[in-house]
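Here the complex is missing a single protein chain, while all its other protein chains stay put.
Letters are used for the chains, namely A and B, taken in the order the chains are written, and counting of residues starts over at 1 for each.
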Amino acid sequence: MGHAVAFYVFGILAVALALATILHKNIFKSATFMAGMLFCLAALFITLDAEFLAVVQVLVYIGAITMLIVFAIMLTTRINDETRQKFNSQLWISSLATLGFLSLIISVVLRGGWGGVVTESGSLPPDMLGAIGTALLSDFILAFDVVSILLLVALIGALHIAKQDDRKLYVQESFVDDESSAVKNHVKETEEMHV
Amino acid sequence: MEIFYPYIFMGILLVTWLTSVPVMVLVERKVSGWLQYRVGPTRVGPWGLLQPIADALKFLSKEDVVPHHVNKWLYIFAPALMVFPAFFVIGVIPVGILTLGGKEILVQIGHTNIGILYVLAVSSLVVYSITFSAWASNNKYSLLGGLRSAAQMMSYELPMGLSILGTIMLVGSLRLEDIVNFQMNSAWGIVWQPLGALIFIVTAFAETNRLPFDLAEAEAELVGGYHTEYSSMKFAMFFLGEYCNMLTASVMITLLFLGGWNVPFVQGMNLEPLTQQVIQIAGLALKVVFLMFFFVWVRWTLPRFRYDQLMNFGWKTLIPLALANVVITAIVMAIVS
Partner (left out) sequence: MVLYTGLFLNTIIEDTPIYENYLPILVLMIVATLIPLAILVITNILGPQKPSERKLSVYESGMPPVGDAHPKFSVKFYIIGMLFILFDIEIVFMYPWAVIYKQWISTSIFILVEGLVFVGILLVGYIYAWKKGALDWE
């Protein structure tokens, strides 16, 4: 009972915060709402007994990724930049892509086949973390190695982009003062760069 | 009754953490005084004992200024975000075992399998408070101090995460109670993992923004850092959080590397179980008090880093050392087994 209540409370909170993230007009507050949303997701993972996933959610998504977005915003926007473009020219393409993704998820959910996945908490292996480690090093050993190479590639790519014009990338005072859309474009670019 | 134990422990731990702050403020001022060959606070109460209460009353009675150039909601939200993780983090910290009603019960709020990671994850939320206060204050000192501090905390989180890997490999569990138990049956963690302990202690100083890593508050160049524009109790809340984090860091160092509530020879003395357990908890408290004193001691012993030195030290010295520690531990364990 309490379990279900927790699930719905955090679920509804997560959806509300996600909506706030995309609808709020101050981009810094949007990032804040996103951090809150991710925190609710971590709580949802706990209700599903996935402790490790929950703690990694907080460590990586809140502690690192959202933090980087906050960094980018701090470096580029000013406090009074209240108006931001909520939609751009890619509105239709992106809504199509979103709808496609949504239908994909729904079809997967409807297809079922969750019998193999845990439904009752009692059937989880008691030593979850050991189970994850064992799985990573036996059945998913290839994935484990591919992940490390993928991260290496991401690192090299990110550094290549960031360092190629090191000197140009200082955020100039005049640049920030410019009220034109250049600032917002820059924010968008930097956000896209790491998403 | 047993259902309520976690909540009773929660009350006790919260009160301990809250009261540790005024005590720590007094100790810090007194010890700082002695180290500099002066007497420290003496005027308020006997031996200056009431100084923290006077401080608190003063903070409470001051005007709570919200300057007109700030982003109001974020500005108010930021100090709260500093205090929240400071108290939320104690959720998985065990401080001892007690025999109550014929059962051995771990003094801990929530029993999880991810102990250390929980502490790391929750304490990494502090960086939000710093960036929020920096950005919302709309002041150049705040912004610069906040950015520096955030980058510093990120940089030192990596070696911290790496430094505990060796201990985890030895114990085979992330639960703090398992780690203490392991040390109880063998030797203290600092014997097993001297390098890991050293790196962890150094990063703990950096994560709590204490000297020699208090670059955010480098008062000579940045006024006060990210809390420049704060006043009254909001200003004090940053310090409340900081002192609580210091206590948490001391407890973590004790649990991971100084044997936790393990007191030498006490197990051989054939005491009543409860007496022995109380002595052990007192032993933990004593180690923590020593570490808190150590924090103050280091503050007046080492000069502050320059910012480039700080970043280079984190990225170019601590990370390779921590990685080396993991590899050495792995190889030694392979040879021994």
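Throughout what follows, contacts are C-beta pairs under 8 Å (C-beta built on N, C-alpha and C of every residue); 3 or more make two chains touch, one makes a residue touch a chain.
Just so it is clear, the structure is predicted and the values come from calculations on it, not from any experiment.
S.K.: Under the definition given at the start, what are the shown partners of the omitted chain?
M.R.: A, B
S.K.: Looking at the full complex, which residue from B:G110, B:P194 or B:P273 touches the chain that isn't shown here?
M.R.: B:G110
S.K.: List every residue of chain B that touches the chain not included in the displayed model.
M.R.: Chain B touches the chain not shown through residues 2-3, 5-7, 10, 14, 59-69, 76, 79-88, 90-92, 97, 103-106, 108-113, 117, 137-144, 147, 150-151, 154-155, 157-158, 161-162, 165, 168-175, 177-178, 181-182, 223, 228-229, 232-234, 237, 240, 307-308, 311-312, 315-316, 319-320, 323, 326-327, 330-331, 333-334, 337.
S.K.: Across the whole complex, list the residues on chain A that are touched by the chain not included here.
M.R.: Residues in contact with the chain left out: 2-3, 6, 46-49, 51-52, 56, 59-60, 63-65, 67-68, 71-72, 75, 78-79, 121-122, 124, 126-130, 132-134, 136-137, 141, 144-145, 147-149, 151-152, 154-156, 158-159, 162-163, 166, 169-173, 176-177, 190, 194.
Everything below uses one rule, namely that only the chains that are shown with their structure count from here on.
S.K.: Go ahead and note the Å separation of the Cα centroids belonging to chain A and chain B.
M.R.: 28
S.K.: Okay, in this complex, where on chain B does chain A touch?
M.R.: 69-71, 73-74, 77, 112-114, 117-118, 120-122, 124-125, 127-128, 131-132, 134-136, 138, 143, 146-147, 150, 154, 157, 172-174
S.K.: What residues on chain A touch chain B, complex-wise?
M.R.: Answer in residue numbers: 26, 28-29, 32, 35, 51-52, 55-56, 58-59, 62-64, 67, 70-71, 73-75, 79, 127-130.
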